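This view holds just a subset of the chains, kept in their places.
Labels run A and B following the written order; every chain starts at residue 1.
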Amino acid sequence: MTDTSAATPLSRKDFVSDQDVRWCPGCGDYSILAQTQKTMPDLGVPKEKFVFVAGIGCSSRFPYYMNAFGFHTIHGRAPAIATGVKIANPDLSVWVITGDGDALSIGGNHLIHVLRRNVDINIVMFNNQIYGLTKGQYSPTSEFGKKTKSSPFGSLDRPFNPPSVALGAQSTFVARTIDSHTHHLQEMLKRVHEHKGTSFLEVYQNCNIFNDGAFAHLKDREVKDDNVLELKHGEPMIFGKEKNKGIRLNGFNPEMVKIGTGISADDLLVHDENNRNLAGLLANFTEDDSLPTPLGVIYSEDQPRYEELMIEQIEEAKKKLGEGDLQKLLAGTDTWEVA
Amino acid sequence: MAEKNVEKIESVVIRFAGDSGDGMQLMGDRFTNTSALVGNDLGTFPDFPAEIRAPAGSLAGVSAFQLQFSSKDIFTPGDQLDALVAMNPAALKMHIKDLKTGGILIVNKSNFTAKNLKMAGWESNPLEDDSLMDYMLYDIEISRLLANATEDMDITSKTVERSKNFFGLGLLYWMYGRPIEPTIEWLKKKFKKRPELIEANTRALKTGYNFGDITESFATQYEVGPAPFESGTYRNIVGNHAAGLGLLAAAQSSGLPLFFGGYPITPASDILHQLSHYRNYGVKTFQAEDEIAGVGSAIGASFTGNLSVTASSGPGICLKGEAIGLAVISELPLVVLNIQRAGPSTGMPTKTEQADFFLSMYGRNGESPVPILTPATPGDCFFIAYEACRIALKYMTPVFVLSDAFLANGSEPWIIPQLSDLQKIEVSFAEKEDGPYLPYERDEKSLARQWAVPGTAGLEHRIGGLEREHISGNVSYDPDNHDLMVKLRAQKVAGMIREIPPTEIYGDSTGELLILGWGSTFGAIRTAVMSLRDDGKSVSQAHLKWLNPLPADLGEILLRFQTVLIPEVNSGQLIKLIRSEFLIDAIGLNIVRGEPYRKSQIIEKVEEIL
């Protein structure tokens, strides 16, 4: 999607629909909406080429609020429906807006398949680690032992790690950001758009009604710098309030080290967006309490797009076999005449 | 060479039966083609074994192909067999019961080994005891004959053994006076790259033909003359294939790209296979990860302005229900082909049934009306698929097509339609006008909303599965609006009654008994009615191609008959609707054996009534 023929430059307001926004006051979804509306004008895509497809969930109400083509579909199926949209018209900029429940519970199968097929759609998953719309049951990303409406004694499910799921499904682009990190969020939306192929962006999102503070450690001014590792391609992995912490590889295993105590930036892991083995390590960070949470582009790889291959196949077939002659096809190979 | 009689007869029903590996379907196809070329009317019925290839020689591994060819109009593959070819003891065991007393029975004696006999459950060798006394038995050592016939050739014994179906074919060609040249031509094309197969199979074909000619035991040849066809160019066509062509024709007529999203399932997969060949027609086939993604992708493509289709069978149709409901409420065009098979659950995947009518009608939550069409014959699948596309596009709605395994795999001679004769499918997309775009404004007559396709500047809008407000298309929980929308959706479908041509009645338009059918029972009912009328019975036939809505004239027609009989290959579905709608005491015929009806079953029922 690189059509940049839009005549007058677009602004944020062009993407605001006439519908009342109906999320709870304070919901993290507001910020994601705002950043999206801010970012879209900069993508060089005419407004009418944007399509937002969503499933069901608080997050999935998103398309109503974007002044673009929107389809609020059924629970979990947005990746499949968006695949149809993109194959039908590869010239559109197709976005899937989904939640942790919509994408990873009922929609898990469509998610992993669209990732492996590498259809050029942009998937933005709002991860609030809860089912918001149905009023607070644990989700597949909720932490083990979580007490919710449906797990009064604590949930027994080990959670998914969304970037791991995506990488395991051959995803060609995996990134993570947070609702409240507005600039980072905007940057990630741009990267998602730029990536050709299926992009998977996990957005940590606060549900202040049913799971308030789930990401406080990554948001609160006091502690966030010590808990967040902002990934930058080609740069060593340094973090911390005082920029004095880093990540070093010990065998296969990453470990947190203090810079200074005989360790310099040169000893640290350097981020390489294009290395799938490294991406695997980074995805596992969140399962180790001693490691910070990586934000940014975890992995990016160039692979052919499904819908482009389809077009190529059609064109080659036309070249080889000629445009189809339907009247001839109807006749088939064995006919006979009756006078 | 002995002098042979030639006996003229009207119709012949033959069946080839053998192991799945024996090439019975191919034998059937060739015989069908050749018979078509000599101008017979035809009906075919392939009967595959259960899905997995069972051990050679087992009962479960038997594959069969039945064929009726005739010098008059026929409508089915026939009931009782005039001739049976049984390539092994298992095939004989499974099929002998359908052979007429006095019928011709050809068996490959070479295969009647002790092991094979035991596998098939014969206590003793039927070729050696008196079990087959009622038939004209020709037990031929085909394998040995072929080995002899190919001694001079440089081909493996395996290849020789594999060509035995062509021996059988040749023999039957002789018996029914058919030319062997078309088959030889076909072999040449088919095995262009493997000349040894051309040679071996041609030799087998000729050996079989000559065997009939030379051997004393075959005293009679039968002649089945050409049928009185309408003039035109014909081909033989299989139901699923016709459906695929119908979709393509609709795409061409409407000027829309064809998108097919589906997941393989017996007996619908062939449509996916066929369409995947049509890349040079711009057809996009998407083999999805599951049934839901199949229909989901089609809905996405429909939203984006393609002519979108999904196809499946029972279990898959169940899974698609929720998504089809989304297409209903978002009023997007979509064609859903249900190639019905025997259920419930996985059931008998290769067997036919008509038990998914109510699943199509009611298998979604809420009030979720859809039009339902159903083809009567294999060739009709073309026209019904085409019509389904036309209706979907005109009314912005999902449309069900109810075919079944019998239609899907069966074939008939088909006069090749001229594309220019088909009712043109007109499609117009919404265009930018003044003011905000209102996606749920409707055409006054059809009640269809407009199709506003992503990419069109100024038509940005949002649809979805929550209840929509009339005209604006915004989400609405207003009680009055909901009641209105429920009614509008129902009226839109009810209004399609104007698309339905007057119901044709075969026979008198008033009388003692009307047999009302739908779908693949057409041929059996027609044949039965013809024969009952020949016997002077007051029986007529009406056959539905629209199941929802029902034709406008139906109620009045039903009242013109004393009794209405509704045969269905289910436990009674259409009959429930007819009784409820017209409050008449219609009678059902409901034999659910995974098989199409036989003429005799219908006649028996009629005789019980009259």
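Basically, a contact is a pair of C-beta atoms (placed from the backbone, for glycine too) under 8 Å apart; a residue touches a chain by one contact, two chains touch by 3 or more.
Note that this is a predicted model, so its numbers are computed, not measured.
Although each kind of chain is drawn only once, the file as a whole records copy numbers of A x2, B x2.
The rule we apply is simple: only the chains that are shown with their structure count from here on.
Each chain gets a centre from the mean of its Cα atoms; for subunit A and subunit B, those two points are 44 Å apart. Subunit A makes touch with subunit B in their complex at residues 17-19, 46-49, 51, 53, 56, 63-64, 67-74, 77, 80-89, 91-92, 109-110, 113, 310, 313-314, 316-318, 320-324, 326-327, 329-332, 334-339. Across the complex, subunit B meets subunit A through its residues 33, 36-37, 39, 182, 226, 229-237, 245, 248-249, 252, 257, 259, 261, 278-282, 284, 286, 288-290, 292-293, 296-306, 308, 322-323, 325-326, 330, 416-419, 436, 454-466, 474-475.
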